[in-house]
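All protein chains of the complex are present and in place, except for one that has been dropped.
Per-chain numbering from 1; labels A and B assigned in written order.
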Amino acid sequence: MNIKKITTRFKKKIKKIITRDKISTILFLIIPIVFVIIFIYICIIWNIVVSLSDWEGLRPSYNFKDFGQYIKLFTNKIFLTSLWNNIVLILIFVPGSLAMGLFLAILLDQKVRRENVFKLIYLFPFTLSFVVTGFLWRWMYNIRVGVLNTLLESIGLGFLSNKWVQDVDFAMFWVCVVLIWQYSGYMMLIFLAGIRSIPESHIMAAAVDGASSFQTYYRVIIPQLKAPIFTGFVILVVFALKAFDLIFILTGGGPGYATEILPITMYKEVFNKKHFAYGSAIATVLFLLIMIIVIPYLYSTYGGKKNERN
Amino acid sequence: MKEIKIGSKKMRLPHPTRVLLYFLLIFFAFLALLPLWSAVMTALKTQEALIYSNPIQPPIKPSLDAFGTAFNKLRIPILNSLTFTIPATILSCVLGSMTGYALTKVKFRGANTIFLLVIVGIFIPYQAVLIPLVQIIIELGIYGEISALILTHTAYGVPICTLLFKSFYDSIHDSLINAAKIDGAGIWRTYIHVILPLSVTPFVVAAVFQFTQIWNDLLFGLVLSGAGSNQPASVALLNLQGGFVTAWNVQMAGTLWYTIPSLVVYLVLGKYLVKGFMAGAIKG
Partner (left out) sequence: MTNVVIKDLMKKYGKTIALKDVSLEIKDGEFFILLGPSGCGKTTTLLCIAGLLTPNKGEIRMGETVLSSSESDAFIRPQNRDAAMVFQDYAIYPHMTVYKNIAFPLKIRNMEKSKIESKVRDVSQRLGISKLLDRKPKQLSGGQRQRVALARAMVRDPKIFLMDEPLSNLDAKLRVYARAELKKLHEVMGTTIVYVTHDQIEAMSMGDRIAILNDGVLEQVGTPIEIYENPKNLFVVGFIGNPPINIIEGTLIEKNGEFIVEFGFSSYQLSSGIEIMKKTKTPEIMLGIRPENITITKESRENAIQAEVEVVEPLGRENIFHLRINDKPLIAVSITNKDLNVGEKVWISFDTDRIHIFDKITQKKIN
């Protein structure tokens, strides 16, 4: 009716929406959010688009093709071997690291003298770059002059020396050994923190009830470690799917395709063979596999009602 | 503990399980350090010494030749690595702090959702964004430049830094923020006068963590630095050996050079790194 009334009301509405606090908040968040949107979300979608396009060779091409790359994937022997290797990796590496980490944590929980020194030493491999670990263990595993074989010979166990990661049948296993070596210290840290967070009163109650040390661990402590075990499990599985650096350096995927896992296959397809659409399809599959694990984990840890703010 | 008599002295024998315990602990410590030990021993040997000794024996005549050769080849790449690692570390920490604060202490609807969407970035496999990333870098005209790595590492460092800062800021009582509001401070001034001064620890934790992660990266370096002279140390290490026969002493020396900065950081600021790992962090 009245123009002045309408404009005043409009101004008030704008003032309510664009408050000083809102502007400040936006300024705080704009750069990181833009980064996240572009480098993560847009890139992921872009990647999926590429996998559906006809891009072959060096010049990008975005004509929509079809789901052919995905069909190719699941009939391709290399891809399937790669996928299988990834699964084997998970099956050996994850329980291995968890067990080793738990074992070390229990050892260190025994009121050890110089506990911090041991902690430092066990955690040390985790701080190394995979590039470094790759080279260190190439030297360890070297068949002719490497550390392990020469060591075994010198103590008379020469018959145990073998081809390690050059052995087509066991290469993956030996790769897992390296990864367990690298990750045990980190798992140990998580478990030790978990063990130490169990109230002293539980341990004392168990003692009063007559439980031996072993029983206390088995029946009282370990069952209460569900949360750290779950966290560790998620971290390890996600890593196992992403592990590129180490295998690239240690074996390059070989011998043959014995240690090739999805990230390596993707890299080779895209950067060596220039099969962009195919490579991006592999990457998409990898992404989905990881999301299957990560989304439920994130939701249970950070999402849900308990974190609602008003 | 059992007591026995040896001569006129009473001695306390440790319980057998304690002996086993320490034996195991030392054994595993040995396993943890063996590769490093061997690398150091190997790097200190000359080519001939390599042939005549076994990899864990110390050299009879230690030589720094291998270190010298390796350093010459790695000098520039290490400098390159430092040139992008330090700025990217600082930038991702600052951004992480600001994001963590805005999503934790400024209560607005959807803050938690945005937080979750950011956190997802910690877990994504970089393969899933690699091709588009390269395209972006090419479009921006910085392919092969150090700035490409600074940009990339900063962007992908935001999620984990946000997580690190958020968990720290969660422990600051809301009443402190409310007091600042009552005292007249808006969002910016609360951040500068109240939050930042209290953020020293998380900054160190995030910086140490990010430095280690970025320094140790291989994938982005491989893909974005091209063949030129801007290669990071990790990539250069790969290409250290040109010929057919691997000079293991040089290779090990190069590996050690590469690892020294992160080793120093670990020894000096290790406990902060541990805190970083504990905040649900992942490597790689």
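Brief remarks on what is shown
Note that a contact is a pair of C-beta atoms (placed from the backbone, for glycine too) under 8 Å apart; a residue touches a chain by one contact, two chains touch by 3 or more.
Fair warning: this is a prediction, and the values are worked out from it, not measured in the lab.
When the missing chain is restored to the complex, the residue among B:C93, B:L163 or B:V194 that touches it is B:V194. Of the listed positions B:L21, B:A185, B:A247 or B:M278, the one in contact with the omitted chain in the full complex is B:A185.
Seen from subunit B, the chain kept out of the figure touches residues 173, 175-176, 178-186, 189, 193-194, 197-198.
Here is the rule we use: only the chains that are shown with their structure count from here on.
The part of subunit A that touches subunit B in the complex is made up of residues 20-22, 24-25, 27-29, 31-33, 35-36, 38-44, 46-47, 50, 60, 104, 107-108, 110, 112, 118, 120-133, 135-137, 139-140, 142, 145-147, 150-151, 154, 181, 185-186, 189-190, 193, 231, 235, 238-239, 241-245, 248-249, 262-263, 266-267, 270-271, 276, 279-280, 282-284, 286-287, 290, 294, 298-299, 301-303, 307-310. Subunit B makes touch with subunit A in their complex at residues 21-22, 24-25, 28-29, 31-36, 38-39, 42, 50-51, 54-56, 95-96, 98-99, 101-103, 106-109, 111-112, 114-121, 123-133, 135-136, 152, 154-156, 158-159, 162, 186-188, 191, 212, 215-219, 222-223, 234, 237-238, 248, 251-252, 255, 258-259, 262-263, 266, 270, 273-274, 277-278, 280, 282-284.
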